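My structure is below; once you've seen it, I'll send some questions.
Missing here: one protein chain of the complex. Every other protein chain is in place.
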Amino acid sequence: MNSDKITKTVLFSVSILILMLAAGMLYSLVGGAIPAFKEFGLKFIFSGEWNPTEGEEKYGALPFIVGTLMTSFGALILCLPLSFSTSLFLGEYFRGTRVARILGLLVDLLAGIPSIVYGLWGFYVLRPALIEIGFGGRGFGIFTAALILAVMIIPYATSLSNEIISMVPNDLKEAAYSLGATRLEVITSVTIPNARSGIVAGYILAFGRALGETMAVTMLIGNTNQIPTSFFGTGNTMASVIANQFGEADGLKLSSLIAIGLLLFLITGIINAAGKLIIKKMN
Amino acid sequence: MTNTIAEVKKPILSLKDLSIAYDKKYAVKNVSVEIKKNTVTAIMGPSGCGKSTLLRALNRMHELYENISTEGEAFLNGKNIYDMSPIKLRRHMGMVFQRPNPFPTMSIYDNVIAGYKLNGIRTKKKERDEIVERSLRDVALWDEVKDSLFKKGTFLSGGQQQRLCIARALAFSPEVILMDEPTSALDPVATSKVEDLLVKLKENYTIVLVTHNMSQAARISDYSLFMYLGELVEYGKTKNMFTNPIDPRTEEYLTGKFG
Partner (left out) sequence: MKSTFAWKDHTSRRLLKDKAVLVGVVVLSLITISPIVLIISKLVVEGYQQISLDFLIENTPDTFEAMTAVANGENIPGGIANGIVGTLLMVVLASAIAIPIGVLTGIYLYENQGKFMANLTRNISDILQGVPSIVLGLISYLWVVKHITNGFSALAGSVSLAIMMLPMIVRSTEETLKMIPQTLKEAALALGVPYHKVILKVLVPTGFSGLSTGILLGISRILGETAPLLLTALGSSIINLDITQPTSAVPLLIWEFYNDPNMIGLIWSSSLLLMAIVLILNIVSKQIAGKRN
């Protein structure tokens, strides 16, 4: 009896540790960000100026927030036709076949490639190819980063929607076939409507992934600290500016980078919670 | 049109040496039979005898699955169904499934009209309203759902859902309605409602009904097929088969020796 109680206490306290971990993370990020918010107030979020010159230091997160949203939305849009087709390939057209198993394995492997390797490939293969077809800025920029990000989030976007699509009850599809529908019509009027929320949740989670990707983006986005003016211009994301400028940072600049980290933490937290909520509602 | 005896006897569907195999293993072997117009024909037999497999060959459902192959011929009003496009064929052959399966994302109205929408057939709103009302009246569901046509069909009871599915199949005015144990998921009251409906529907349609329930076959079918291990053992008027079966296997099944 006594040992049972000890076991239960151990299990309980370990899970409390998880909660404390999360609370501690928030606490430390807020603590580290306070100097920046004290100095700049809410303008930290809405200011587009990032000036590390000593004596005239001014830090605003807007260029990086905009850069993050542009690369992530760009990645989402670029990945959509690819990952959606792949989900249909795996979950509908070739479900259960050997070809689908192999394709599924390869898509999973995409998730296994380290971010830095994506960055290298983007830098040495993708970028020259883009220059070849007439890209300016030596091939760096939001678009290049979004392109590599799109490839990186494909496995996340695909795995959930593929699973949900393959779970659409067969008798519903057969009912549509029995009314004379073509396969495409079954997909558009039965499969997709029935799998809709799962598909949406998958893309939300994939978007959350894109927001925080660091290395590959850092290597391709061009690392400039102004608000990006176009999809083909250069910029920085919240993650890439932290990776890029952390080495030489202290004082107010360090606090500003931590504040950007805090914002990133909150944004990804909200996006992920939203995705998970949709999945939970579905069950 | 008045149904004379001769017309009732006219075959609408004739199968010639129809065989169906799953991964080269035959589930239905050389079935030849003529199904008569405006009748209810029951396909009976113990589970695994191939009765559903045979039924699903009639609207070429098997072609959705690569591991199933069909041999032989089948004619609808004298036309070989394997020469038609399966899409067109399926409009002549309505299908009702074991479990009620209304489309959960569509309203009751949209479920009934789904065949038109899926096939991209443009209709005027008035026409659609008429089709929906007629089909729902045909299945005696109109009075129960006319005030909630634009709600999702999923709140209906199992029996109502199954009648909705029958209405969905009727909306196209098919010639034949294929039913795969349509009452197996329903309670006795809902079952008897559906059975009454089938007897009424044969005035305008031909019904092929797979059932594992002998008394159901006896109650509502005009003709019966008895299948065993993929073969057609016996075919004839239901009355004759139940009172005077020819094949000993049929007799054993009907007297409950196996099944």
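A and B are the chain letters, set down in written order, and residue numbers restart from 1 in every chain.
Rule of thumb we're sticking to: a residue touches a chain if its C-beta (ideal position, glycine included) is under 8 Å from a C-beta of that chain, and two chains touch if they have at least 3 such contacts.
It should be emphasised that the depicted structure is a prediction, and the values quoted were computed from it without experimental measurement.
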Where the complex has a chain not shown, which of A:L130, A:A176 or A:L205 is the residue touching it?
-> A:L205
Contacts of subunit A with the absent chain, listed as residue ranges = 3-4, 6-8, 10-12, 14-15, 17-19, 21-22, 24-25, 28-29, 31-32, 81-83, 85-86, 88-89, 93, 103, 105-110, 112-121, 123-125, 151, 154, 158, 182-185, 205, 208-209, 211-215, 219, 239, 242-243, 246-247, 257-258, 261, 264-265, 268-269, 271-273, 276
In the full complex, which residues of subunit B touch the absent chain?
-> 85, 87-88, 91, 119-123, 172-174
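Note that in this section only the chains that are shown with their structure count from here on.
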Where on subunit A does subunit B make contact in their complex?
-> 169, 171-172, 174-182, 185-186, 189-190, 193-194, 196
Which of the residues in subunit B end up touching subunit A in this complex?
-> 59, 61, 64, 87-88, 90-91, 93-95, 97-99, 101, 103-106, 114-115, 117-120, 165, 168-169, 172, 178
